[in-house]
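A single protein chain has been omitted; all remaining protein chains appear in their positions.
And now, subunit A:
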(Lines give C-alpha, C1' and ligand atoms only; values in the text may rest on other atoms or scores of the structure.)
Protein backbone atom coordinates (compact mmCIF):
# COMPACT_ATOMS: atom_id res chain seq x y z
CA UNK A 1 0.00 0.00 0.00
CA UNK A 2 1.45 3.32 -1.06
CA UNK A 3 0.20 6.82 -0.54
CA UNK A 4 -0.50 7.54 -4.18
CA UNK A 5 -3.39 5.17 -4.91
CA UNK A 6 -4.83 6.05 -1.57
CA UNK A 7 -4.82 9.71 -2.49
CA UNK A 8 -6.52 8.87 -5.77
CA UNK A 9 -9.06 6.78 -3.98
CA UNK A 10 -9.72 9.58 -1.54
CA UNK A 11 -10.35 11.91 -4.41
CA UNK A 12 -12.93 9.52 -5.81
CA UNK A 13 -14.90 9.43 -2.59
CA UNK A 14 -18.04 11.50 -2.98
CA UNK A 15 -18.87 14.45 -0.80
CA UNK A 16 -21.51 14.04 1.83
CA UNK A 17 -24.68 16.10 1.48
CA UNK A 18 -24.91 18.67 4.20
CA UNK A 19 -28.03 19.89 6.04
CA UNK A 20 -28.64 22.94 8.14
CA UNK A 21 -28.04 22.32 11.82
CA UNK A 22 -31.07 21.46 13.87
CA UNK A 23 -31.84 22.17 17.46
CA UNK A 24 -30.90 19.59 20.08
CA UNK A 25 -33.80 17.28 20.94
CA UNK A 26 -34.18 14.98 23.91
CA UNK A 27 -33.40 11.38 23.17
CA UNK A 28 -36.44 9.10 23.04
CA UNK A 29 -34.33 6.25 24.40
CA UNK A 30 -34.64 7.67 27.89
CA UNK A 31 -38.29 6.74 27.82
CA UNK A 32 -37.23 3.11 28.27
CA UNK A 33 -35.62 3.50 31.72
CA UNK A 34 -38.48 5.81 32.73
CA UNK A 35 -41.01 3.16 31.75
CA UNK A 36 -38.96 0.53 33.56
CA UNK A 37 -38.85 2.69 36.63
CA UNK A 38 -42.59 3.27 36.46
CA UNK A 39 -43.18 -0.46 36.18
CA UNK A 40 -40.95 -1.15 39.14
CA UNK A 41 -42.61 1.59 41.12
CA UNK A 42 -46.09 0.37 40.26
CA UNK A 43 -45.14 -3.13 41.42
CA UNK A 44 -43.90 -1.71 44.67
CA UNK A 45 -46.99 0.44 45.12
CA UNK A 46 -49.25 -2.48 44.28
CA UNK A 47 -47.44 -4.66 46.78
CA UNK A 48 -47.87 -1.96 49.38
CA UNK A 49 -51.55 -1.44 48.65
CA UNK A 50 -52.29 -5.14 48.41
CA UNK A 51 -50.54 -5.95 51.62
CA UNK A 52 -53.20 -7.77 53.52
CA UNK A 53 -54.23 -8.33 57.06
CA UNK A 54 -51.94 -10.59 59.04
CA UNK A 55 -53.76 -13.27 61.00
CA UNK A 56 -52.61 -16.23 63.05
CA UNK A 57 -54.20 -19.65 63.03
CA UNK A 58 -53.19 -22.46 65.35
CA UNK A 59 -53.26 -26.07 64.21
CA UNK A 60 -52.22 -29.26 65.92
CA UNK A 61 -49.88 -30.10 63.11
CA UNK A 62 -48.23 -28.27 60.31
CA UNK A 63 -48.57 -31.19 57.92
CA UNK A 64 -48.80 -30.02 54.36
CA UNK A 65 -48.30 -26.39 55.25
CA UNK A 66 -45.43 -24.43 53.82
CA UNK A 67 -44.52 -20.87 54.46
CA UNK A 68 -44.82 -18.73 51.37
CA UNK A 69 -46.61 -21.41 49.41
CA UNK A 70 -49.71 -22.60 51.20
CA UNK A 71 -52.73 -20.61 50.20
CA UNK A 72 -55.84 -19.64 52.04
CA UNK A 73 -58.90 -20.31 49.95
CA UNK A 74 -62.44 -19.20 50.41
CA UNK A 75 -64.89 -20.87 48.08
CA UNK A 76 -61.88 -22.02 46.07
CA UNK A 77 -60.68 -18.49 45.57
CA UNK A 78 -57.28 -17.59 46.90
CA UNK A 79 -57.59 -15.01 49.61
CA UNK A 80 -54.24 -15.27 51.28
CA UNK A 81 -51.00 -17.02 51.80
CA UNK A 82 -49.14 -18.55 54.69
CA UNK A 83 -46.22 -16.35 55.58
CA UNK A 84 -44.61 -18.31 58.34
CA UNK A 85 -45.14 -21.37 60.47
CA UNK A 86 -43.85 -21.47 64.01
CA UNK A 87 -44.14 -23.83 66.93
CA UNK A 88 -46.18 -22.46 69.80
CA UNK A 89 -44.49 -21.62 73.07
CA UNK A 90 -45.78 -24.74 74.78
CA UNK A 91 -44.81 -26.82 71.71
CA UNK A 92 -48.27 -28.36 71.57
CA UNK A 93 -49.32 -26.90 68.27
CA UNK A 94 -48.16 -24.82 65.36
CA UNK A 95 -48.94 -21.19 64.82
CA UNK A 96 -49.48 -20.28 61.23
CA UNK A 97 -49.14 -16.66 60.31
CA UNK A 98 -50.95 -15.81 57.15
CA UNK A 99 -51.53 -12.74 55.16
CA UNK A 100 -55.01 -12.24 53.86
CA UNK A 101 -55.64 -10.13 50.83
CA UNK A 102 -57.22 -6.76 51.19
CA UNK A 103 -60.49 -7.95 49.61
CA UNK A 104 -60.89 -10.74 52.12
CA UNK A 105 -60.38 -8.62 55.20
CA UNK A 106 -64.11 -8.57 55.84
CA UNK A 107 -64.09 -12.36 56.11
CA UNK A 108 -61.87 -12.42 59.15
CA UNK A 109 -64.55 -12.25 61.82
CA UNK A 110 -65.11 -13.90 65.16
CA UNK A 111 -66.53 -17.21 63.98
CA UNK A 112 -64.62 -17.66 60.76
CA UNK A 113 -63.38 -21.21 60.50
CA UNK A 114 -60.09 -22.50 59.12
CA UNK A 115 -59.01 -26.01 58.33
CA UNK A 116 -56.31 -27.65 56.28
CA UNK A 117 -57.54 -29.18 53.05
CA UNK A 118 -55.63 -32.28 52.17
CA UNK A 119 -56.57 -34.97 49.75
CA UNK A 120 -58.89 -37.28 51.61
CA UNK A 121 -61.29 -40.03 50.83
CA UNK A 122 -64.12 -40.19 53.26
CA UNK A 123 -67.82 -40.28 53.44
CA UNK A 124 -68.30 -41.05 49.82
CA UNK A 125 -66.39 -38.06 48.68
CA UNK A 126 -62.99 -37.89 47.26
CA UNK A 127 -62.25 -34.40 48.29
CA UNK A 128 -59.32 -32.14 47.87
CA UNK A 129 -57.99 -33.95 44.82
CA UNK A 130 -56.80 -30.63 43.57
CA UNK A 131 -54.56 -30.43 46.60
CA UNK A 132 -52.53 -33.25 45.09
CA UNK A 133 -51.64 -30.81 42.42
CA UNK A 134 -51.55 -27.52 44.17
CA UNK A 135 -50.51 -28.76 47.56
CA UNK A 136 -52.58 -28.52 50.69
CA UNK A 137 -54.29 -25.29 51.37
CA UNK A 138 -56.16 -23.74 54.21
CA UNK A 139 -59.87 -23.67 53.67
CA UNK A 140 -61.74 -20.70 55.01
CA UNK A 141 -65.37 -20.42 55.88
CA UNK A 142 -66.68 -17.00 56.60
CA UNK A 143 -68.40 -16.45 59.88
CA UNK A 144 -71.66 -14.69 60.45
CA UNK A 145 -70.48 -12.18 63.03
CA UNK A 146 -69.20 -8.77 62.14
CA UNK A 147 -66.72 -8.47 64.97
CA UNK A 148 -63.24 -8.64 63.43
CA UNK A 149 -60.62 -10.98 64.75
CA UNK A 150 -57.01 -11.78 64.06
CA UNK A 151 -56.21 -14.95 65.95
CA UNK A 152 -58.00 -18.18 65.20
CA UNK A 153 -57.93 -21.82 66.16
CA UNK A 154 -58.00 -24.03 63.11
CA UNK A 155 -60.28 -27.06 62.81
CA UNK A 156 -58.58 -30.42 62.63
CA UNK A 157 -61.01 -31.77 60.07
CA UNK A 158 -62.95 -29.90 57.45
CA UNK A 159 -66.43 -28.88 58.50
CA UNK A 160 -68.75 -31.27 56.73
CA UNK A 161 -71.44 -28.71 56.45
CA UNK A 162 -70.88 -25.10 55.81
CA UNK A 163 -72.83 -22.61 57.84
CA UNK A 164 -74.77 -21.29 54.92
CA UNK A 165 -76.49 -24.61 54.21
CA UNK A 166 -79.88 -24.71 55.94
CA UNK A 167 -80.76 -27.80 57.88
CA UNK A 168 -80.69 -29.31 61.34
CA UNK A 169 -78.29 -31.28 63.37
CA UNK A 170 -79.14 -34.41 65.36
CA UNK A 171 -77.25 -36.72 67.64
CA UNK A 172 -77.11 -40.48 67.32
CA UNK A 173 -75.89 -42.94 69.90
CA UNK A 174 -74.46 -46.25 68.89
CA UNK A 175 -72.35 -48.99 70.35
CA UNK A 176 -69.82 -48.76 67.56
CA UNK A 177 -69.03 -46.33 64.86
CA UNK A 178 -68.60 -48.91 62.10
CA UNK A 179 -67.21 -47.43 58.97
CA UNK A 180 -68.79 -44.06 59.57
CA UNK A 181 -66.65 -41.03 59.23
CA UNK A 182 -67.15 -37.36 58.91
CA UNK A 183 -68.91 -36.85 55.64
CA UNK A 184 -70.57 -40.27 55.51
CA UNK A 185 -73.87 -39.98 53.71
CA UNK A 186 -77.29 -40.20 55.33
CA UNK A 187 -80.02 -41.69 53.25
CA UNK A 188 -83.75 -41.33 53.32
CA UNK A 189 -85.48 -43.57 50.85
CA UNK A 190 -82.07 -44.11 49.33
CA UNK A 191 -81.62 -40.47 48.62
CA UNK A 192 -78.79 -38.66 50.27
CA UNK A 193 -80.22 -35.97 52.49
CA UNK A 194 -77.40 -35.25 54.84
CA UNK A 195 -74.11 -36.33 56.21
CA UNK A 196 -72.20 -37.18 59.31
CA UNK A 197 -70.55 -34.10 60.71
CA UNK A 198 -68.59 -35.71 63.46
CA UNK A 199 -67.99 -38.88 65.40
CA UNK A 200 -66.64 -39.14 68.87
CA UNK A 201 -66.23 -41.69 71.59
CA UNK A 202 -68.47 -41.23 74.60
CA UNK A 203 -66.71 -40.11 77.74
CA UNK A 204 -67.42 -43.40 79.47
CA UNK A 205 -66.05 -45.28 76.48
CA UNK A 206 -69.19 -47.37 76.23
CA UNK A 207 -70.44 -46.04 72.96
CA UNK A 208 -70.02 -43.50 70.27
CA UNK A 209 -71.83 -40.31 69.52
CA UNK A 210 -72.41 -39.51 65.90
CA UNK A 211 -73.46 -36.03 64.98
CA UNK A 212 -75.40 -35.78 61.79
CA UNK A 213 -76.67 -32.94 59.69
CA UNK A 214 -79.82 -33.21 57.63
CA UNK A 215 -80.21 -30.63 54.93
CA UNK A 216 -83.33 -28.61 54.66
CA UNK A 217 -86.04 -29.42 53.60
CA UNK A 218 -85.35 -33.08 54.40
CA UNK A 219 -84.84 -32.32 58.09
CA UNK A 220 -88.59 -32.22 58.54
CA UNK A 221 -88.69 -35.98 57.98
CA UNK A 222 -86.91 -36.50 61.28
CA UNK A 223 -89.77 -37.17 63.68
CA UNK A 224 -89.62 -37.99 67.34
CA UNK A 225 -90.14 -41.65 66.55
CA UNK A 226 -87.77 -41.84 63.59
CA UNK A 227 -85.22 -44.59 63.85
CA UNK A 228 -81.75 -44.77 62.39
CA UNK A 229 -79.63 -47.68 61.38
CA UNK A 230 -76.25 -48.37 59.82
CA UNK A 231 -76.67 -48.61 56.10
CA UNK A 232 -73.14 -49.81 55.72
CA UNK A 233 -73.67 -53.47 55.15
CA UNK A 234 -75.30 -55.63 52.58
CA UNK A 235 -78.54 -57.14 53.78
CA UNK A 236 -79.22 -60.52 52.22
CA UNK A 237 -82.73 -61.77 52.74
CA UNK A 238 -83.91 -65.18 51.59
CA UNK A 239 -87.64 -65.25 51.14
CA UNK A 240 -90.35 -66.95 49.15
CA UNK A 241 -89.77 -64.46 46.36
CA UNK A 242 -86.12 -65.27 46.13
CA UNK A 243 -82.95 -63.70 47.35
CA UNK A 244 -83.18 -60.03 48.08
CA UNK A 245 -80.05 -57.98 48.35
CA UNK A 246 -80.68 -54.81 50.21
CA UNK A 247 -78.19 -52.02 50.31
CA UNK A 248 -78.34 -48.28 50.10
CA UNK A 249 -75.62 -47.70 47.57
CA UNK A 250 -72.23 -48.86 46.49
CA UNK A 251 -70.76 -45.93 48.29
CA UNK A 252 -72.36 -46.92 51.57
CA UNK A 253 -71.01 -50.43 51.22
CA UNK A 254 -67.54 -49.09 50.93
CA UNK A 255 -67.66 -46.10 53.17
CA UNK A 256 -70.59 -46.54 55.45
CA UNK A 257 -73.73 -44.56 55.82
CA UNK A 258 -76.85 -44.12 57.84
CA UNK A 259 -80.46 -44.60 56.88
CA UNK A 260 -83.50 -43.48 58.71
CA UNK A 261 -87.17 -44.16 58.55
CA UNK A 262 -90.34 -43.39 60.37
CA UNK A 263 -92.32 -46.36 61.71
CA UNK A 264 -94.76 -47.14 58.97
CA UNK A 265 -98.37 -46.17 59.43
CA UNK A 266 -98.00 -45.19 63.04
CA UNK A 267 -99.50 -41.82 62.71
CA UNK A 268 -97.85 -38.53 62.20
CA UNK A 269 -95.38 -37.96 64.96
CA UNK A 270 -94.25 -34.41 65.69
CA UNK A 271 -90.97 -33.34 64.10
CA UNK A 272 -87.92 -33.72 66.28
CA UNK A 273 -86.27 -30.55 67.54
CA UNK A 274 -82.62 -29.96 66.61
CA UNK A 275 -80.02 -31.98 68.51
CA UNK A 276 -82.55 -34.62 69.51
CA UNK A 277 -80.73 -37.76 70.58
CA UNK A 278 -81.62 -40.96 68.76
CA UNK A 279 -80.30 -44.48 68.89
CA UNK A 280 -78.40 -45.82 65.94
CA UNK A 281 -79.17 -49.49 65.31
CA UNK A 282 -77.16 -52.07 63.47
CA UNK A 283 -79.83 -53.08 61.00
CA UNK A 284 -83.17 -51.89 59.84
CA UNK A 285 -85.01 -54.81 61.44
CA UNK A 286 -83.25 -54.21 64.68
CA UNK A 287 -84.17 -50.58 64.51
CA UNK A 288 -87.80 -51.25 63.68
CA UNK A 289 -88.05 -53.64 66.61
CA UNK A 290 -86.48 -51.42 69.19
CA UNK A 291 -87.26 -48.00 67.95
CA UNK A 292 -90.84 -48.11 69.12
CA UNK A 293 -91.38 -47.03 72.67
CA UNK A 294 -91.60 -49.94 75.03
CA UNK A 295 -94.27 -49.95 77.71
CA UNK A 296 -94.19 -52.37 80.62
CA UNK A 297 -97.32 -53.57 82.32
CA UNK A 298 -98.15 -56.14 84.89
CA UNK A 299 -101.18 -58.35 84.41
CA UNK A 300 -102.58 -60.13 87.44
CA UNK A 301 -104.29 -63.43 86.74
CA UNK A 302 -106.03 -65.74 89.16
CA UNK A 303 -106.14 -68.73 86.88
CA UNK A 304 -103.31 -71.11 86.20
CA UNK A 305 -100.81 -69.95 83.70
CA UNK A 306 -99.37 -73.36 83.00
CA UNK A 307 -98.21 -73.19 79.38
CA UNK A 308 -97.37 -69.49 79.47
CA UNK A 309 -93.64 -68.95 79.11
CA UNK A 310 -91.37 -65.93 79.26
CA UNK A 311 -91.15 -64.73 75.67
CA UNK A 312 -94.70 -65.76 74.85
CA UNK A 313 -96.27 -63.28 72.47
CA UNK A 314 -98.63 -60.49 73.39
CA UNK A 315 -101.13 -60.62 70.64
CA UNK A 316 -103.54 -58.11 69.26
CA UNK A 317 -105.91 -59.84 66.87
CA UNK A 318 -103.12 -61.97 65.49
CA UNK A 319 -100.47 -59.28 65.44
CA UNK A 320 -97.63 -59.68 67.89
CA UNK A 321 -97.27 -56.39 69.70
CA UNK A 322 -95.11 -57.44 72.61
CA UNK A 323 -93.93 -60.27 74.76
CA UNK A 324 -94.12 -61.74 78.23
CA UNK A 325 -91.04 -60.79 80.20
CA UNK A 326 -91.66 -62.22 83.65
CA UNK A 327 -94.03 -64.66 85.33
CA UNK A 328 -94.36 -64.74 89.08
CA UNK A 329 -96.68 -66.01 91.72
CA UNK A 330 -97.85 -64.01 94.73
CA UNK A 331 -99.86 -64.75 97.83
CA UNK A 332 -102.59 -62.26 98.49
CA UNK A 333 -102.59 -60.15 101.64
CA UNK A 334 -105.01 -62.37 103.53
CA UNK A 335 -103.03 -65.44 102.66
CA UNK A 336 -106.07 -67.12 101.24
CA UNK A 337 -105.30 -67.22 97.56
CA UNK A 338 -102.54 -66.97 95.01
CA UNK A 339 -102.38 -64.54 92.14
CA UNK A 340 -100.10 -64.73 89.14
CA UNK A 341 -98.56 -61.38 88.16
CA UNK A 342 -97.37 -61.59 84.57
CA UNK A 343 -95.12 -58.84 83.36
CA UNK A 344 -95.36 -57.93 79.71
CA UNK A 345 -93.80 -55.32 77.49
CA UNK A 346 -95.31 -54.10 74.32
CA UNK A 347 -94.79 -51.44 71.71
CA UNK A 348 -97.71 -49.13 72.17
CA UNK A 349 -97.02 -47.36 68.91
CA UNK A 350 -98.97 -50.18 67.33
CA UNK A 351 -101.99 -48.96 69.18
CA UNK A 352 -101.72 -45.34 68.18
CA UNK A 353 -104.60 -44.45 65.92
CA UNK A 354 -103.78 -43.44 62.43
CA UNK A 355 -104.36 -39.79 61.94
CA UNK A 356 -106.63 -40.02 58.97
CA UNK A 357 -107.04 -36.45 58.03
CA UNK A 358 -107.83 -35.39 61.57
CA UNK A 359 -104.67 -33.64 62.53
CA UNK A 360 -104.50 -33.36 66.28
CA UNK A 361 -102.21 -30.98 68.00
CA UNK A 362 -99.09 -33.03 68.62
CA UNK A 363 -98.72 -34.12 72.21
CA UNK A 364 -95.69 -35.65 73.71
CA UNK A 365 -95.87 -39.34 72.96
CA UNK A 366 -96.04 -40.47 76.55
CA UNK A 367 -99.02 -38.47 77.68
CA UNK A 368 -100.92 -39.12 74.50
CA UNK A 369 -100.39 -42.83 74.94
CA UNK A 370 -101.59 -42.87 78.52
CA UNK A 371 -104.73 -41.04 77.66
CA UNK A 372 -105.35 -43.33 74.76
CA UNK A 373 -104.86 -46.48 76.83
CA UNK A 374 -107.14 -45.17 79.59
CA UNK A 375 -109.75 -44.48 76.99
CA UNK A 376 -109.44 -47.93 75.50
CA UNK A 377 -109.64 -49.65 78.88
CA UNK A 378 -112.77 -47.71 79.65
CA UNK A 379 -114.26 -49.23 76.49
CA UNK A 380 -113.42 -52.75 77.59
CA UNK A 381 -109.89 -53.19 76.41
CA UNK A 382 -108.50 -56.07 78.49
CA UNK A 383 -105.78 -58.59 78.63
CA UNK A 384 -106.55 -62.27 78.86
CA UNK A 385 -104.77 -65.54 78.53
CA UNK A 386 -105.60 -67.62 75.52
CA UNK A 387 -104.50 -70.95 74.28
CA UNK A 388 -102.31 -70.99 71.24
CA UNK A 389 -102.70 -74.72 70.73
CA UNK A 390 -104.91 -77.27 72.48
CA UNK A 391 -102.41 -79.97 71.67
CA UNK A 392 -99.32 -78.37 73.21
CA UNK A 393 -101.13 -76.28 75.75
CA UNK A 394 -99.12 -73.18 74.90
CA UNK A 395 -100.64 -69.96 76.07
CA UNK A 396 -100.31 -66.36 75.02
CA UNK A 397 -101.56 -63.02 76.22
CA UNK A 398 -104.25 -61.51 74.07
CA UNK A 399 -105.26 -57.89 74.10
CA UNK A 400 -108.66 -57.00 72.80
CA UNK A 401 -111.94 -55.35 73.56
CA UNK A 402 -113.96 -57.75 75.66
CA UNK A 403 -117.68 -56.93 75.72
CA UNK A 404 -119.59 -57.04 78.97
CA UNK A 405 -116.73 -56.71 81.40
CA UNK A 406 -116.88 -54.86 84.64
CA UNK A 407 -115.36 -51.37 84.40
CA UNK A 408 -111.65 -51.20 85.28
CA UNK A 409 -108.76 -48.83 85.14
CA UNK A 410 -105.05 -48.99 84.55
CA UNK A 411 -103.24 -48.56 87.84
CA UNK A 412 -100.53 -46.16 86.70
CA UNK A 413 -99.17 -45.79 90.21
CA UNK A 414 -97.98 -49.38 90.35
CA UNK A 415 -94.57 -50.12 88.98
CA UNK A 416 -94.92 -51.37 86.35
CA UNK A 417 -98.49 -50.12 85.80
CA UNK A 418 -101.15 -52.71 86.36
CA UNK A 419 -103.30 -53.48 83.37
CA UNK A 420 -106.81 -54.93 83.91
CA UNK A 421 -107.40 -58.53 82.93
CA UNK A 422 -110.38 -60.82 82.37
CA UNK A 423 -110.41 -64.55 82.97
CA UNK A 424 -109.12 -66.28 79.92
CA UNK A 425 -111.21 -68.39 77.60
CA UNK A 426 -109.14 -71.34 78.74
CA UNK A 427 -110.80 -71.36 82.09
CA UNK A 428 -114.28 -71.27 80.54
CA UNK A 429 -113.45 -74.04 78.15
CA UNK A 430 -112.18 -76.21 80.92
CA UNK A 431 -115.44 -75.78 82.84
CA UNK A 432 -117.53 -76.64 79.82
CA UNK A 433 -115.53 -79.75 79.07
CA UNK A 434 -115.91 -81.01 82.59
CA UNK A 435 -119.68 -80.54 82.40
CA UNK A 436 -119.88 -82.47 79.18
CA UNK A 437 -117.88 -85.33 80.59
CA UNK A 438 -120.04 -85.48 83.66
CA UNK A 439 -123.22 -85.58 81.60
CA UNK A 440 -121.85 -88.38 79.47
CA UNK A 441 -120.97 -90.29 82.60
CA UNK A 442 -124.57 -90.07 83.77
CA UNK A 443 -125.99 -91.65 80.61
CA UNK A 444 -127.68 -95.25 81.23
CA UNK A 445 -125.84 -96.72 78.31
CA UNK A 446 -125.69 -100.32 79.62
CA UNK A 447 -129.38 -100.41 80.37
CA UNK A 448 -130.13 -99.21 76.91
CA UNK A 449 -127.96 -101.92 75.51
CA UNK A 450 -129.67 -104.52 77.78
CA UNK A 451 -133.15 -103.49 76.63
CA UNK A 452 -132.16 -103.95 73.08
CA UNK A 453 -130.88 -107.45 73.90
CA UNK A 454 -134.20 -108.55 75.46
CA UNK A 455 -136.24 -107.26 72.59
CA UNK A 456 -134.16 -109.22 70.15
CA UNK A 457 -134.40 -112.38 72.27
CA UNK A 458 -138.20 -112.26 72.44
CA UNK A 459 -138.32 -111.67 68.74
CA UNK A 460 -136.23 -114.72 68.25
CA UNK A 461 -138.59 -116.91 70.23
CA UNK A 462 -141.55 -115.53 68.27
CA UNK A 463 -139.85 -116.50 65.13
CA UNK A 464 -139.18 -119.98 66.40
CA UNK A 465 -142.83 -120.58 67.27
CA UNK A 466 -143.80 -119.25 63.89
CA UNK A 467 -141.42 -121.72 62.39
CA UNK A 468 -142.95 -124.55 64.29
CA UNK A 469 -146.37 -123.50 63.18
CA UNK A 470 -145.30 -123.57 59.63
CA UNK A 471 -143.84 -127.03 60.03
CA UNK A 472 -147.22 -128.25 61.34
CA UNK A 473 -148.95 -126.66 58.51
CA UNK A 474 -146.58 -128.34 56.16
CA UNK A 475 -147.85 -131.60 57.22
CA UNK A 476 -151.57 -130.71 57.29
CA UNK A 477 -152.12 -128.11 54.68
CA UNK A 478 -152.98 -128.45 51.06
CA UNK A 479 -150.24 -127.53 48.53
CA UNK A 480 -151.85 -124.11 47.77
CA UNK A 481 -151.76 -123.20 51.34
CA UNK A 482 -148.24 -124.47 51.46
CA UNK A 483 -147.01 -122.04 48.88
CA UNK A 484 -148.58 -119.24 50.88
CA UNK A 485 -146.73 -120.53 53.88
CA UNK A 486 -143.48 -120.67 51.97
CA UNK A 487 -143.93 -117.10 50.91
CA UNK A 488 -144.64 -116.06 54.43
CA UNK A 489 -141.62 -118.01 55.51
CA UNK A 490 -139.54 -116.09 53.06
CA UNK A 491 -140.96 -112.95 54.54
CA UNK A 492 -140.00 -114.20 57.94
CA UNK A 493 -136.51 -114.91 56.67
CA UNK A 494 -136.32 -111.37 55.51
CA UNK A 495 -137.37 -110.26 58.95
CA UNK A 496 -134.76 -112.53 60.43
CA UNK A 497 -132.12 -111.01 58.27
CA UNK A 498 -133.29 -107.57 59.22
CA UNK A 499 -133.09 -108.59 62.80
CA UNK A 500 -129.56 -109.85 62.34
CA UNK A 501 -128.73 -106.51 60.78
CA UNK A 502 -130.38 -104.82 63.66
CA UNK A 503 -128.33 -106.85 66.09
CA UNK A 504 -125.20 -105.90 64.24
CA UNK A 505 -126.24 -102.30 64.31
CA UNK A 506 -126.90 -102.60 67.97
CA UNK A 507 -123.47 -104.07 68.43
CA UNK A 508 -122.12 -100.94 66.78
CA UNK A 509 -124.39 -98.86 68.89
CA UNK A 510 -122.87 -100.46 71.95
CA UNK A 511 -119.67 -98.65 71.04
CA UNK A 512 -121.39 -95.36 70.55
CA UNK A 513 -122.02 -93.99 73.95
CA UNK A 514 -123.70 -90.77 73.14
CA UNK A 515 -127.38 -91.20 73.92
CA UNK A 516 -128.45 -88.55 71.45
CA UNK A 517 -126.39 -89.92 68.64
CA UNK A 518 -128.31 -90.38 65.39
CA UNK A 519 -127.23 -94.01 65.29
CA UNK A 520 -129.15 -94.67 68.49
CA UNK A 521 -132.21 -92.87 67.24
CA UNK A 522 -132.14 -94.90 64.06
CA UNK A 523 -131.72 -98.03 66.12
CA UNK A 524 -134.74 -97.29 68.19
CA UNK A 525 -136.82 -96.66 65.11
CA UNK A 526 -135.68 -99.89 63.61
CA UNK A 527 -136.48 -101.79 66.79
CA UNK A 528 -139.93 -100.31 66.84
CA UNK A 529 -140.50 -101.44 63.27
CA UNK A 530 -139.20 -104.90 64.03
CA UNK A 531 -141.44 -105.35 67.07
CA UNK A 532 -144.43 -104.16 65.03
CA UNK A 533 -143.63 -106.74 62.36
CA UNK A 534 -143.33 -109.43 65.02
CA UNK A 535 -146.69 -108.42 66.48
CA UNK A 536 -148.44 -108.74 63.14
CA UNK A 537 -146.89 -112.15 62.66
CA UNK A 538 -148.22 -113.25 66.04
CA UNK A 539 -151.73 -112.01 65.14
CA UNK A 540 -151.49 -113.98 61.92
CA UNK A 541 -150.44 -117.08 63.80
CA UNK A 542 -153.29 -116.80 66.32
CA UNK A 543 -155.82 -116.31 63.58
CA UNK A 544 -154.61 -119.28 61.64
CA UNK A 545 -154.71 -121.42 64.75
CA UNK A 546 -158.38 -120.59 65.23
CA UNK A 547 -159.42 -120.53 61.59
CA UNK A 548 -157.12 -122.81 59.61
CA UNK A 549 -159.69 -122.85 56.77
CA UNK A 550 -158.82 -119.24 56.21
CA UNK A 551 -155.74 -120.50 54.39
CA UNK A 552 -158.08 -122.04 51.78
CA UNK A 553 -161.13 -119.80 51.89
CA UNK A 554 -159.56 -116.62 52.91
CA UNK A 555 -160.47 -114.49 55.81
CA UNK A 556 -164.07 -114.47 56.81
CA UNK A 557 -165.87 -111.29 56.33
CA UNK A 558 -166.75 -109.90 59.71
CA UNK A 559 -170.34 -109.22 60.08
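Remarks
The definition used in the following text is that a contact is a pair of C-beta atoms (placed from the backbone, for glycine too) under 8 Å apart; a residue touches a chain by one contact, two chains touch by 3 or more; residues count from 1.
To be clear about the criterion, contacts and distances are computed from a predicted model.
Entry comment: the absent subunit's protein name, as recorded by UniProt, is "Paraquat-inducible protein A", drawn from "Paraquat-inducible protein A", "(2Fe-2S) ferredoxin domain-containing protein", "4Fe-4S dicluster domain-containing protein" or "Urea transport system permease protein". Note on the undisplayed chain: of the listed residues A:17, A:49 or A:437, the one touching it is A:17. Subunit A residues in contact with the hidden partner, per the touch definition given at the top, are 10, 13-22, 27, 29-30, 32-33, 35-37, 39-40, 43, 68-69, 129-130, 132-135.
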